[in-house]
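We show some of the complex, not the whole, and keep each chain where it was.
Each chain gets a letter, A, B and C, in the order it is written, and its residues are counted from 1.
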Amino acid sequence: MTARIGVVTFPGTLDDRDTQRAVRLAGAEAVPLWHRDKDLKQVDAVVLPGGFSYGDYLRAGAISRFSPLMETVIDQAKAGLPVLGICNGFQVLTESHLLPGAMLRNNHLHFICRDQKLRVESDRTAWTADYTAGQEISIPLKNIDGRYVADERTLDMLEAEGRVAFRYLARGEAADGYGNPNGSLRDIAGITNEAGNVVGLMPHPEHAVEPGIGTGRTDGLGFFTSILKKLVNV
Amino acid sequence: MLHSSGERPPYPRNLDTVKHATETPDVEQPWSELGLKQDEYERIREILGRRPTGAELAMYSVMWSEHCSYKSSKVHLKQFGEKAPENDAMLVGIGENAGVVDVGQGYAVTFKVESHNHPSYIEPYQGAATGVGGIVRDILAMGARPVAVMDPLRFGAADHPDTKRVLPGVVAGIGGYGNCLGLPNIGGEVVFDDCYQGNPLVNALCVGVMKHEDIHLAKASGTGNKVILYGARTGGDGIGGVSVLASETFESTGPAKRPAVQVGDPFQEKLLIECTLEIFKENLVAGIQDLGGAGLSCATSELASAGSGGMRVELDTVPLRDATLSPEEILMSESQERMCAIVEPDKVDRFLEICEKWDVIATVIGEVTEGDRLEIFWHGEQIVDVPPRSVAHEGPTYHRPYERPSWQDALQADDANKLPRPASGAELKEQVLKLVASPNQASKSWITDQYDRFVQGNTVLAQPEDSGMIRIDADTNLGVAVATDGNGRYAKLDPYAGAQLALAEAYRNVATTGAKPLAVSDCLNFGSPEDPAVMWQFAEATRGLADACQTLGTPVTGGNVSLYNQTGETAIHPTPVVAVLGVIDDVTRRTPVAFKEEGQLLYLLGDTKEEFGGSAWSQVIHGHLGGLPPAVDLERERLLAEILISASRDGMIDAAHDLSDGGLIQAVVESCLRGGTGARLVVPDGLDAFTFLFSESAGRAVVAVPRSEELRFTDMCGARGLPVTRIGVVDGAESDSNAVVDVQGEFVLSLAELRTAHEETIPALLV
Amino acid sequence: MARVVVDVMLKPEILDPQGQAVQRALPRLGFEGISDVRQGKRFELEVDGPLDEAALARIHEMAETFLANTVIEDFVVKVEEAEAVKVES
């Protein structure tokens, strides 16, 4: 028996099919979940994929956060269900207050698509155990509302509790994938909740899982193998 | 003015029914304001045997506009069919929403390029956004899942203040719409030239994939079948936009008369895509048509015209955003994100259910009838009763006069080969730096980084590669590649050759990445057809393109014509933009542009002659346009393509880049920058350094060959008769800070210097 | 220093996908009885110097040529004073 990982589709979700592919490539079963359902179909973990749910109208993630499915996800996440929010999914998680802070328009005001260098800061979350803290990876980044902000107290708390999961690597030129791409405070690319089951990040691990496709790298596969191992070992 | 916001149409507000029209033959009608000519109006009266109602007049006027009827261009476009090469891969040809090509393994691919030039000048963001939206619906209507977009763009001078307004808006609009739909942008063009000042060209291409059995056509058949309108509500968007935007120059359209602009809703379109694909999957439609220019007028008349029966529509059932719209306005509205489907009665419930699932509004607005009339009713009263073919497919045809302009000879006599050339290595070096930093040759990543190229997880190659490539089957690695090209400078010098060079370049770009070219789509951007000189350019370009397609065996599957791209008397350069689609059996064998491995050998394929007419060098260094464009040799292009494809399939080359504007040095610099490596070049015997570096002779490419493959590769070229010249070696890595481009005996440029020159130009101009 | 507010809204006949999305979401959140929502932009400008006729005329021109695209948008320039029926901040 392998793990069942739910992949949510909101209206306007774009990366649901790609995420399902990544889940399968890691060896788990991908279970499509629909925003109108309340039922999680007994999945062992949930991914909120990227895209422009509800067109990102109002604020990215703001409308999806009120879907029937999210009510269940919010309850279960608080009870320990592993949840990964990628890009728009991360925005849904902050709008749901499962993760602190908020996402704003990039400081340069443009959509940006590039192969982004990151440092994995925490390997203690459900989704990062296959990496080692300090490891540098490169996965696609593509968004216009990717600037992470929170008040100083929250930022201090995240750092003190080791809850910054990923940082943009600040070395070198911005053009080659280094550097903070959007003005996110303290170079934060992704964070986790206290328990480590809920993780959100702006870059897209599901687009770096097959050699020769996209960036050609497979640095993102670790997210999906991490959760699979955790679930199967339980 | 009908379309200025807030005002009402200039004809009576009380309903102009068919009955009323019959009874009042002498009512004055605003045919001229609607863009119709006197004889066209007379013909409508003749067809109907009475005066048209207001609604009928609205329909004929939009459908007989240049944009919808191709009245000036169709006598020339005919050649694409007449000269179409035998090609077993063609599944659906010209005439449908887009052509469809068999790519093997049961897959079919559809692609098409379209223009949204004028709207993008008025409102760059929305104009460009709705351009993407429109072409995506065309592809969707064929039954395909859209899988990628491309955007060939042309603007005025890079440093002109209006370019700062137009370009960022256009790019944001294309990105804003395409990114939100989840369509990877895999290529395009950005060209700057004074001639596009006031007439930017915003062309958009979409590629879609389906199984053979999923191909759908735009026709309404089966008496009793329901007509369902679904998607966005209908509002007052772009009413009259079709006839006015596409058939008049801007000179006459001051701000006060500005037509309404359509606003795109990419979120709605994304829902429309998913909803439509689910409907296709359950086999629920008998015919389908997107709503684009001319809105419901177009969709209903085309569906009815192509089908076997007639159609009856209850126009008052159309869901409205603005309850005050008149029936004429509803028929002409260009509200975006709408589709029209023909559905068998017992499938209607399921159809509506799927729409409800995706939050898409769907309404039965009519049905297919016996007979052959298109009848439209408004609250029970008949306002349209026409033969649909007369609206959709039998519009006027013009044989516009055309004549080679008097200035053409002088232009061609102004030979670029006589321009002063660099006299020393130092001067060559300076000109190389200038060239790679010039706006047309500079890196476009400031623009293309605003486009998502990874979404859908199937992108194999995207900009700045020679062609975009998408995997279409993850199990077999089957893929398709597409490139778009056009060179208005070449076409200005010789429109016949210019169109062929555009095709040759796109064909070469596809082959350079390892894919076999299969089919063509084109967007023909020209000035006013009422100018015999422009019409000559158009006639020459279409003839050139049709002839070349025949020789290369790549049929034109569809495309678009955009005329009236001119300011006052001055037309843009004739700009045929050509897209070539190719297929590759195994995407893991694709050939990228980047020189990656130090020590690999660089070979130049093809012949280099002294050809500088229309070249980037003549433009950048001398601000010159004159002479003749490079010679076209289509047999050579075909041979070059075969070699590049074989070499990729058999693993003989690791990188390849086609040579086009900017010549060899531009290509080598791009490949070095992409791979982070340097190169040492030797000027081959029989060539001077200047010609070697800057000539734009067609039919050439540069390849990087691993030493272990050298013999096999050169033997293959020799055996097949393709000139192959060793020109240097990949040497030095940027990461070790020792990468240079060294043209031995002439100059050395560090990669860092080249990178700065190449990459800083566009941001500096636009930020 | 004075504060001038420029409100920019899409013209009534122009599609407002954002407002529409908000309106459609409201019933699901339990808010009934809102029959239409339009979403626009609000610019708050801090103006140096006196806010005389000339200054207001300049701001009006700025709004017309830059802050709003009058092809699709309307705008209103207001001098911020004691707020209207302000319910809360």
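Definition applied: a contact is a pair of C-beta atoms (placed from the backbone, for glycine too) under 8 Å apart; a residue touches a chain by one contact, two chains touch by 3 or more.
These numbers come from a predicted model, not from an experiment.
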Could you list how many of each labelled chain the entire complex holds? A x1, B x1, C x2
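The criterion applied here is as follows: only the chains that are shown with their structure count from here on.
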Separation of the C-alpha centres, subunit B versus subunit C, in whole Å, is 37
Give the residues of subunit A touching no fewer than two other chains, as numbers and ranges. 54-55, 57
Where in subunit B do residues touch at least two different other chains? 265, 267-268, 359
Using the touch rule from the top, collect the residues of subunit B that touch subunit C in their complex. 5-6, 122-123, 126, 232, 235-237, 258, 260-265, 267-268, 321-322, 335-336, 359
Once bound in the complex, which stretches of subunit B touch subunit A? 172, 175-176, 179-182, 265-268, 270-271, 358-359, 445, 449-460, 471, 474, 587-588, 759
Hey, which residues of subunit C end up touching subunit A in the complex? 17-18, 21-22, 25, 28-29, 39
